[in-house]
Each structure stands twice: as structure tokens, then as C-alpha cells.
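All protein chains but one are shown in place.
Chain lettering (A and B) follows the sequence in which the chains are written, and residue indices restart at 1 in each chain.
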Amino acid sequence: MSEQTLTLDDHDHHEHGPAKGFLRWVFTTNHKDIGTMYLIFSLVMFLIGGMMAFVIRAELFQPGMQLVDPGFFNQMTTMHGLIMVFGAVMPGFVGLANWQIPLMVGAPDMALPRMNNWSFWILPFAFTMLLSTLFMEGGAPGFGWTFYAPLSTTYAPPSVTFFIFAIHMMGISSIMGAMNIIVTLFNMRAPGMGLMQMPMFAWSWLITAFLLVAVMPVLAAVVTMMLMDIHFATSFFSAAGGGDPVLFQHIFWFFGHPEVYIMILPAFGVVSEIIPTFSRKKLFGYHSMVYALIAIALLSFVVWAHHMFTVGMPIGGQLFFMYATMLIAVPTGVKVFNWVATMFKGSLTFETPMLFAVAFVVLFTVGGFSGIMLAIAPVDFQYQDTYFVVAHFHYVLVPGAVFGIVAGVYYWLPKWTGKMYDESLGKMHFWLSFVGLNLTFFPMHFVGLAGMPRRIPDYALQFADFNMMASMGAFLFGTSQLVFVYLVIKTVRSGKEAAQVPWESAGGLEWTLPTPLPYHTFTTPPVIEHK
Amino acid sequence: MQRFLHQFCITLAFLIPSSVYAAWELNMPRGVTDTSNTVYDLHMLILWICVAIGVVVFGVMFWSIIYHRKSQGAKAAQFHESTTVEVIWTVIPFLILIGMAVPSTSVLIDMYDSSESDIDIQVTGYQWKWQYKYLNEDIDFFSTMTTPKVEIANEQEKNPNYLLEVDNELVVPINKKVRFLFTANDVIHAWWVPELAVKKDAIPGFINESWTRINEVGTYRGQCAELCGKDHGFMPIVVKAVTQADYDIWISEQKATAQAVAAAANQEWSIEDLVAKGETVYQKNCAGCHMVDGSGLPPAFPALNGNDVVLGDIEKHMDIMVNGVPGSAMAAYGKQLSAVELAAVITYKRNTWDNKTGEVISPADVKAYMSK
Partner (left out) sequence: MNLSTPRGLVVLVVLMFGFGFALVPLYDVFCEITGLNGKTAGQYEGELASGENIQSRQVTMQFIVNKNDNLPWEFKPNDVQMKVATGERKDTTYRVRNTYNTAAVAQAVPSVSPSAAAEYLHKIECFCFEQQPLEAGQAVDMPLTFVVDPELPEGIDKITLSYTLFDITNSTAPASDPHKVKKVDN
């Protein structure tokens, strides 16, 4: 078994590049190839989920039903959520992890390269199954990405079974990927790199991976219970047999809340890499940043029922979850202050990665503020299931998670490909996205406060003006992503040669390697100097 | 000069009270109960605290963006940690949170105290309408959206209460504590009226409770707030708060109507009257799934035009109408529609579109079937 660890003497003697042809990608165990596949998959899913958003915003452009019927609209909102969460954001971060983690810790590859390959290849199958439900009799699932019972059990279309299998597959992929990351980070750091010398991106993924390993199995359990209720006459979620629909919500959100931190922690890591580089100043408070990540992760396990404030929980439960949820603001605030302190009295430049990172800090914090408001249980009765919630999570997910992924791609693409992207196009992509997303999601705060519920295909007249604005913003934001697609393709095919360290003050092991990166790197572990 | 006028008009526009711009509503309503006002005040308090924190934090950041740029000649400082500072900006937010938690706790405790209610109303969510039952008054009715399909289909101009109007409103007296008991007939729904600050999930097989005491006479509109299927966006709530005197009048009217409905079932109905009434019943209750022209949306919602059961076996037709089809979206209308309404809609379906059975099903037939 020892051949599978760090040094393979053969490789030092004859450097070979990747295999040729399509099968290279099917059989590859190389973390760079797998990272690329995850990122391309994530981008494709982002565009598909985006098209569903187009359908939603097109229908909501004006009051009245113009384009689709209400049942199909529910399928669009459901699939949009599932695709974005499980197909775009999560695989996007796994792609960044695959590329960067071995490079950042001086490892030649991930600890379990074949499992890494399986983790990726499950996904196209899972999502083909999920997307195919759109064409099945009864249509795709239309019960929201949160699939509450009994709407998702007794009252579900026949495609629900395929939905459950797709979720199982995605879960297995995530669990295997997370295990790989933990084993790699614990066992394959270069000698001399203690845990507290790891880059922040590695730390953020270490903690995210533990969250994944802990809660994806709970998601698997809850969809298995659904499957049993639907096909095997059990009554987990049906009062008829002594069960309880609210039980579904508890188990789902026990997974669901850590899941949203799974989607944001790696973005914190990316931003913690980018801001110091473009401030020409070390990250402020490295230790606090690590402890804050850990605190957020631990707290994320005990706040789940803040998604359920209207379910009729007794007051003791409501108060506990309100206090615990408010508490998460403390470590999150610490992180925001530390990023600002890194920039403060730095020497700032604003290349595209920095634009996305700074926008992240500001707009994620805006999402955080609406989160604090939502945490206040008695007021949450007015916000719950309205567009105020939709505004909140789109702020933390779009200029939050998505900008985190995009920032990472702009930052590391020159190193991966050896080619520099077009900075003007990058800035154009940024500004169009920034204006588009704010035009889309900021008005949603207003209509939500004014009384517009979520997941409705048509609305009362007083919500019309802001909805039109939101739809226009959505079209702008969506089409702006084509700039990014064009830019990535153009860079790969014909970008200018990039410097070995394209960013003046970038630190970290990945920048010590040649640009573009060789197919195999750190076949001999580097020596880490301690200052 | 033109530019000045332009600026002037814009400034003036901002001075006009926002109530004029109902279409550009920015905030939650204050509402008409003590609870809703307290909730509004708490909401504004938290909002302003967040704004203040944002101003400080973003202020520091924007300062850096302007004054600490390399292109302006800024040289990077070397500091990268400070335990003191970390402690300060951990403790201060923690204290702010405690400041927020105290009023939040007392408001919540108050909202949970539904004791000593004057009136109790059982609210049941159905796909896709509400049922209200006044305990102790023996008043029980359904409340279904009445926005015409032609408005939704953009064939007719939308009225001001588009999607927020119902046939039978929930009438309650002002200044009395009304306790609600929520449940659901099928999937989870949620009952929400923003101006009362009441929102509670309606869960099948369980009851939840909440309460309100309305201070002002008026009509307050809300919507279902939990995804419950196809027409989740089309099951509004309308609460009409009236004086005690008007409420008493309404109670006696309701009882009289109930008696009239029961009596109507014993009368003779002509086929024309039944078909006419049946069309109204169909539009309100059936057209959402089976379509105005009876073509349905197969396979989930069968076509009724040319349908075997509609053209054939009357027993089976009545069974489906009264008991629904468990396991499908077809609800049991036996408990939602009166004998007259059932007879009317059955007769309508059997004598409209291309269906021309010429058969009449009378309310007496329906009553006989239901008591077998």
C-alpha cells in the first residue's frame, strides 16, 4: 500500500503528461483534472439553474399568468433550488478544493485519488436523473427544494422516487469528497506545515468537510424515510400512522442548516486568500479566523429550528433557537471585521478577484443583517415564507457563495492554465453582475416586508413594480454570466502568457510552482520554512 | 434651469407620503393590533441597529478603498493581529445581541399567551381554500378566492383586490380576543394576515393555536404562507373586523343563511337553475384543475368533457364528488359543498360542453346518496 503515498520514484524519472482522448477524463485520478471537471460541471449546472430562474422571473415580470401554469412554475422553483444548491455551488467549491488543496499543502494529489474520480462521476448521472424528471409523467418535483412532507410524500408526483435516488447519489458523492479532503489535510501536509500554518482556504475546507460528513448522512436518512413512507406504507411523516409532518422538518433542517454553512465556509476561505494578496498585507487575526470558523460550524448544529418558527413549537424551543441563531452573528462578525482590518492601511489594488472579494464582504454582510432580523422569532412570523427570506438567502448565496467561487476562479485561473484572463472583460463581468444582482434581489426585501409570500407564480397588484424591477435585474445578471463563459473559454484557448506569480503579493505554496502547473506537482514534498 | 426643476420635482416626490405610492411599498405594515405594532417597532429597532453597524463597518472599508490604494501611493502597514481588538469586537456585538434579545423575548411571550379568549375559531387549510368554523356558534363555511380566471389570464383588467378577495370573509368583532385553532385537511398550509401579525402553520392531523385582538374596524387581507401545491398562490385570507353590534347581526344572518341553504335542498330545482348555479360552483371550485372548458390537464386532472363517469354511472359520479379520490388531488367535496351546490355542479357537468345527457340530479338525490 505504501506506493500510494507521497513519493513515487518512477515519476521523477519520466514526466508524462495526461493520457490522450476522451477516456482521459473518464479514468483520471489527477486532482487537477478532477477539479477542472467539477468546475465545468458546476458552470453548466449554474447556467441550467439560471435558465430556470429566467422562467421564474419571466412569469413574475407582471401580475397574471402569462407563460407557464402554476404546477410547472412550482417545478421550476424546486429544480432551480436543487440544481443551484447541489449542482452549482457545492460542486463549484469541490472543484476549487480539488485544484488547490494538494497545491496549498504541498501534496502530490488527494489522499484517495480513485475515490476522487468516483465522487465526480456520480454527479452527471445523478443530475441526468434529476433533470429527466421534468419529462416524466406528472412532471418534476414541485414541492420546493426543501420538500416538506406530506406534499412530498402522499401528494407527490411519481417522479419523486427518482428525485430521492438522485439525492442519494449526490450525497454519496459529497460524503466521499469530504472524506478525501479530511484524510488529505490530516495526513498529507508537507513536513513542517502544522495545522495552524495551513492556508485559510484549507482550514475552511477542513471544517466544511466535517460538516458534510456529519450531516449528509442525515439527509440520506430523511429521504430514505420519505421513500419508505411513499412505497412501503410506513408513517414517519403521516399523522395517520402516529407520525408527524413536523418531524420531517426537524430532520431535514438538522441537515439543512449546516448545509448552508457548507455552502459558505469555503467562500470565506477564498476571500481570506484573496484580500491579503490585493491588500499587500497579511490576513488580520489568522488564529481568530480559524476559531471563528470552528465556532460557526459548531453553532450551526444547534440552530436548525429557526427555519420552523411558525410550526407551533412551544415557547421554550422558540427562545432557545432564537438565542442560538443570534449567537452565530458573533463569530461571523469577527470574520468580517478581520477582513476589513486586513484591508485597512494596506496598499490596495482592485483587479477582478479583489472586486469580487470586496463585493462579497459588503453584500454577504447585507445578507447577514437580514439574517439577524430573521432570527428574531416574533418578527420572523411576519418574514417567514415571504420574499424577505428569498432576498436574504440570495444575498448570502449569490454575492456570497457564487462570488466566492468566481473570485477563486479569477484568482487561480492564471496559475492553472498559464494564461492570463482579459482584465477588462473580467471587470465588465463584475460590474454587470454587481448591478444585476442588486437590482434583482434588493427589491425582494421590500415586497417581502410588504406582504408577498414566496413560491407563488402570481401576485397582488401592490407588488408589481418591484417585481418588474427584480425581473429586469435577473435578465441582466443572467446574461452577464455569458461574459464569464466567454472569458474562460477565451483565456484557455488564446490568453496571454501569465507570469509565474501574476499577483504581486500572493503568498502560499501554489505560487512557488511553475506557471502553468505541471500535470504532477510536489511529487517530492517541499520544505516548509518557519519564520 | 431645466435641470433645477427636474431636481426639484424629484425632491418633492420624496416628500409625498409613501402611502400614495402603494405600489412601491418599502416596509411592513404597522397593523391594527397591539401585537402587530409591537412587532413593527421591534422590526424597526433591529433594522436600525443593523444599519448603524453597517454604516460603521462599511465606512471603515470604504475609507480604506479610497485612502489606502496603492495607486494613491499607500504603503501597506505590517500589523496582522491584536488580541485586544479581537476581544473588543467579540464582546460588543455580543452585548448588542443581548440588547436585542430582551425585548424580543417579552414580545414572544406575549404572543404565546392565548388564554381567556372571547371567541374561538377553527381554521382548516385545504388545497386550495380555507374553512372557518366558529366553535360555540355552529357556523361553518368555506372561504375561496373569487378573482375571476379571466383576470388571471390577462383577458380582463385586474381589480384592486386581485388575488386577495374571497366569497365568504372571516368576520370578527373588534376589541375581542379571538383565538384561532389551525389545522389542515391535506398538506401543510399556513395562515397569515400581515396586519394582524399572525402567521401559523396549519398541519394535517395536529392543531396549532394563535390569537389576535383587533383594534380597528376594517378589512385585512393575507395569503397562504406555506407551499401547498399548484394553487398555493391562490388561496387568500380576508378578515373583516366589525363592531360588536355588526358582528351580532352577522351571526344571526349566517344562521339564517344556513337554514335557507338547508331548506333550498328540499325545494324543486329546474335543470336551467341547476346548470346556471352549477356553472358558478364549477368556476370557483373545479375550473382551477379541470379547466373552464372541461379539458383538464391529464393525467393528473382528467378531462370532464366527454368523460366516461360524467356521462355514465351516476352513483360513481356522486361517490367521486362526495368522497374524493384518496391518493389523488381530487378532494372530498361532500364536506365542502352543500347538497344544492353538489347537485348543481353535477348537473352542470352532465349538461354542458359536449356532454348532453339531459339528466337532472336534484339536491334531494344528493342528500339521499349521502345518507345511505
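As a working rule, contacts are C-beta pairs under 8 Å (C-beta built on N, C-alpha and C of every residue); 3 or more make two chains touch, one makes a residue touch a chain.
This one's a predicted model, so the numbers in the text were calculated from it and none came from an experiment.
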{"item": "Contact list for the unshown chain, restricted to visible chains", "value": "A, B"}
{"item": "Options B:L45, B:A77, B:A101 or B:M370, residue touching the unrepresented chain", "value": "B:M370"}
{"item": "Residue of B:N161, B:N323 or B:S338 touching the missing chain in the full complex", "value": "B:N323"}
{"item": "Chain not shown: contacting residue from B:N185, B:T280 or B:S338", "value": "B:N185"}
{"item": "Missing-chain contacts mapped onto subunit B", "value": "113-117, 120, 122, 124, 126, 131, 133, 135-136, 179, 181, 183-186, 204-209, 319, 322-324, 326, 331-332, 334-335, 370, 372"}
{"item": "Subunit A, residues in touch with the chain not shown (by the definition above)", "value": "1-2, 4-5, 111-112, 175, 179, 182-183, 186-187, 213-222, 224-225, 233, 236, 238-242, 244, 246-247, 250-251, 254, 312-314, 317"}
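Keep this in mind: only the chains that are shown with their structure count from here on.
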{"item": "Where subunit A and subunit B are represented by their mean Cα positions, the distance between them in whole Å", "value": "33"}
{"item": "Contact footprint of subunit B on subunit A as seen in their complex", "value": "63-66, 69-71, 74, 137-138, 142-144, 148, 150-151, 154-155, 157, 238-240, 244-246, 279-288, 310-312, 315, 318-319, 322-323, 326-327, 329-330, 333-334, 336-337, 340-350, 358, 361-362, 365-366, 369, 372-373, 376-379, 381-382, 384-386, 446-447, 449-451, 453-466"}
{"item": "Of subunit B, residues touching subunit A in the complex", "value": "22-29, 38-39, 42-43, 46-47, 50-51, 53-54, 57-58, 60-61, 63-65, 68-71, 74-82, 85-86, 89-90, 93-94, 97, 100-101, 104-105, 107-109, 111-112, 127, 151-154, 158, 160-164, 182, 186-188, 190, 192, 194, 197-201, 203-206, 208-209, 221-234, 297, 299-300, 327, 329"}
